[in-house]
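Every protein chain except one is present and positioned as in the full complex.
Let's look at subunit A:
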Amino acid sequence: MSKDDEYDYLFKVVLIGDSGVGKSNLLSRFTRNEFNLESKSTIGVEFATRSIQVDGKTIKAQIWDTAGQERYRAITSAYYRGAVGALLVYDIAKHVTFENVDRWLKELRDHADHNIVIMLVGNKSDLRHLRAVATDDARGYAEQRNLSFIETSALDSTNVEQAFQTILTEIYRLVSRRPMEAGESGDSPSVGQGEKVIVSREDETKAAERKSKCSGSC
């Protein structure tokens, strides 16, 4: 087994948002430190992984990148199942991609687990002169809905690492409060452990409380 496969937690995360907002490049920046100017549109889903350390634990993120075009949602929403995190991406230079965030949240409500951790990501922050979505507007929107929020640039790398670190840490905090379920399976981690360590619905309420407290104070 390769070194890459030794991990304490496996979290499935999905990347969603309108077409052309830069989901695939966020993923390639995070997992391979690459930005592809010649990237093609994602058809269906694509997959990548990377492991990070949180509190001395190795967390492996299994990230599913999805096609943005609305008509693909029937296909891509199948991948929301079992996901413990979602990065909902819009383009700070295209207001309509921010307007559509509502619809994406509804998609998550309809197809994802209730306790999925959602982070709103305003990508292409390098396009300062073309900015169409004010940072404060997006932050306010996120706060109202208890979402984490960050602005990134996959092109110049700003905050990409941070975005993934933050959401993975947040998921880890939620999950590690349940030592019973996370620690019980002593066998070697397998694909799908991400599903095993999902916090239960009972915890979800507490999680939501914690989350609202957190976003209120920080």
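In the analysis below, a residue touches a chain if its C-beta (ideal position, glycine included) is under 8 Å from a C-beta of that chain, and two chains touch if they have at least 3 such contacts; residues count from 1.
The definition used in the following text is that contacts and distances are computed from a predicted model.
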Open item on the list: Name the omitted chain as UniProt records it, choosing among "RAB22A, member RAS onco family", "Large ribosomal subunit protein mL46", "Vacuolar fusion protein MON1" or "Rab-GAP TBC domain-containing protein".
Closed with: "Rab-GAP TBC domain-containing protein"
- [ ] From the listed residues A:16, A:67, A:105 or A:163, report the one that touches the chain absent from this view.
- [x] A:67
Task: Contact footprint on subunit A, counting only the chain that is left out - done: 4-5, 19-20, 37-41, 43-47, 49, 67, 69-72, 74-75, 78, 191-192
